[in-house]
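I have a structure I would like to understand better, so I am pasting it below and will then ask my questions one at a time.
Every protein chain of the complex appears in place save one, which is left out.
The block that comes next holds chain A.
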Amino acid sequence: MKGLELIKKAFALEEVERIPWVPFVGVHGGYLTGVDAETYLKSTDEVVKGVSKAIEEYNPDGVPVVFDLQIEAEILGCNLQWAPHNPPAVITHPLANGTSLADLKVPEISDGRIPVAVEATKILREKHPDVALYGLITGPFTLALHLMGTDIFMKLFEAPEEVNAVMEFCTKVGVKMSEYLLDAGCDIIAVVDPMTSQIDPMTFETFVTPYCTEIFDFVRKKEKLSSFFVCGHAQQNIEAMCNCKPDNVSIDENIPLDFVKEIALKKGISFGGNMKLTVVLLMGNEDDSRENAMECLDMGGKKGFILAPGCDLPMDTPPANIKAVSDLVHDPYKQDVVRALEKKESTLEIFNMKDYGQADKVIVDIITLDSESCAPCQYMVEAVKKVAPQFEGVVEWREHAIKKMDAVTFMSSLMVKNIPTICIDGKIAFVSQIPPKSELVAAIQKRINAKLKLKIQQRKSKILLLCSEEAECTGIKQNIHRAITELGKDIEVKVISDKEKMAKYGVAKGPAVVTVNYKLKSEGIEPSLDVMKEWIKEL
């Protein structure tokens, strides 16, 4: 099913076959195309390029067009400080610096950077008719904070009428912005009001509820969908947010997803979130991202849930992490694997693999999800299968599909982190990529050569000649050398004439001949106690 339809279904609380996914790509779009945040947010072309790239890379069901909560504020007279890796920050607040509310006008469609968002929406709408487009507007409370500065918090108590007047104005701005974006082609209006996390439910109901409700009502009248985004510690306000009657609420990692799920579904509203932005998506790796996404998917469920990061993705979030999430969303099989790994990891008993790969044969292990249902795994297994017979029985290969518990243990024991992986005699050789035939052959040959070399080095022999006086054994010595030459052997000959040393071999009087076979048991590793015992038994 196409993204937009899927999202509409989720918004309508219908059971979906796959949970829809909306990566909040803001300035991260600029990262994908190689421009800084300022260039990106000021250019229709760059936004179109960035969002298109994100659609191509992340296969989303919906995307925001522009994620910037300063567009309205800038037009209304707030000074912005631009940064290369972030959306800009508001640094001055007109209503705190002498401007009066009466002087502020609701922005026109041609003001400031509104055309960037509107034009980008039109182009993206045409290019990607099946992807849900989110039009983001600054929530009225956050916009009021931009206009008034932190004075707003004191004024909530000291001058409530003043705050109400500002909120009324910000609501008008919000309705107008929604209209511009919906008319340009957005499917969903997201009212992003993070600063509401700073107030308690009572204040929320007094100063936020009437205003946000008005915006959501307007969107409904336009027969489009709406979402209420909040981030931070806003758990206390979730119920109040739902009471504003948006079609969806979206939250970040600070609020438990199951908590929101319970309230939202009870109120007949869909919900979304709340992958960890910084510690997982930005600073973590693909495994961390998958694990976190899986947790959200399982908690959210297939009714009324949309998987999304908690907020605007940090600009240089590694694309590999977001791709890992996207792959997971689209592949139920991978989801099973992540669940299996997560559950099993903690109770895992690790095999002792210290002496793995010492057998005569070369063992090639392929760790896979399951070559029957995962294409890259299948190709990797095929590659090994084709090459192995060339070595005529010297090479043995095995597949370990980690759907089975012992394969998971085996994988962890070899410290394999990626699927699929080829190990040769217990050492990781090829990760994720299927090696060309020549490389695979070369890698196996190299291991065979190494083993042969070891074997040769292992066998060393010595002949000891025990004689009280050198002259006593000249004849024997000559014969030994002749024998060695005729046999083509590599044997060391040593003469011992010290009485005490001779006694050690149980010889009192020479000449005598002792042959010695040494076998090198190990080199460069510290054999375990059990292995040592086996060696000693042989003696």
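Everything that follows uses one rule, which is that contacts are C-beta pairs under 8 Å (C-beta built on N, C-alpha and C of every residue); 3 or more make two chains touch, one makes a residue touch a chain; residues count from 1.
Throughout what follows, contacts and distances are computed from a predicted model.
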Absent chain [UniProt protein name; select from "CobW family GTP-binding protein", "Phosphate transport system permease protein PstA", "Dynein regulation protein LC7" or "Cytochrome c oxidase subunit 2"]: "CobW family GTP-binding protein"
Candidates A:252, A:370 or A:425 - the one touching the absent chain: A:252
Option from A:20, A:64, A:174 or A:194 whose C-beta touches the chain left out: A:194
Which of A:106, A:165, A:265 or A:283 contacts the chain that the document leaves out: A:283
Residue, one of A:149, A:319 or A:357, that touches the chain absent here: A:149
Residues from chain A at the interface with the omitted partner, ascending: 81-83, 85-93, 96, 149-150, 153-154, 156-157, 194-195, 198-200, 202-203, 231-233, 235-236, 252-259, 277-279, 282-284, 310-312, 314-317, 345-346
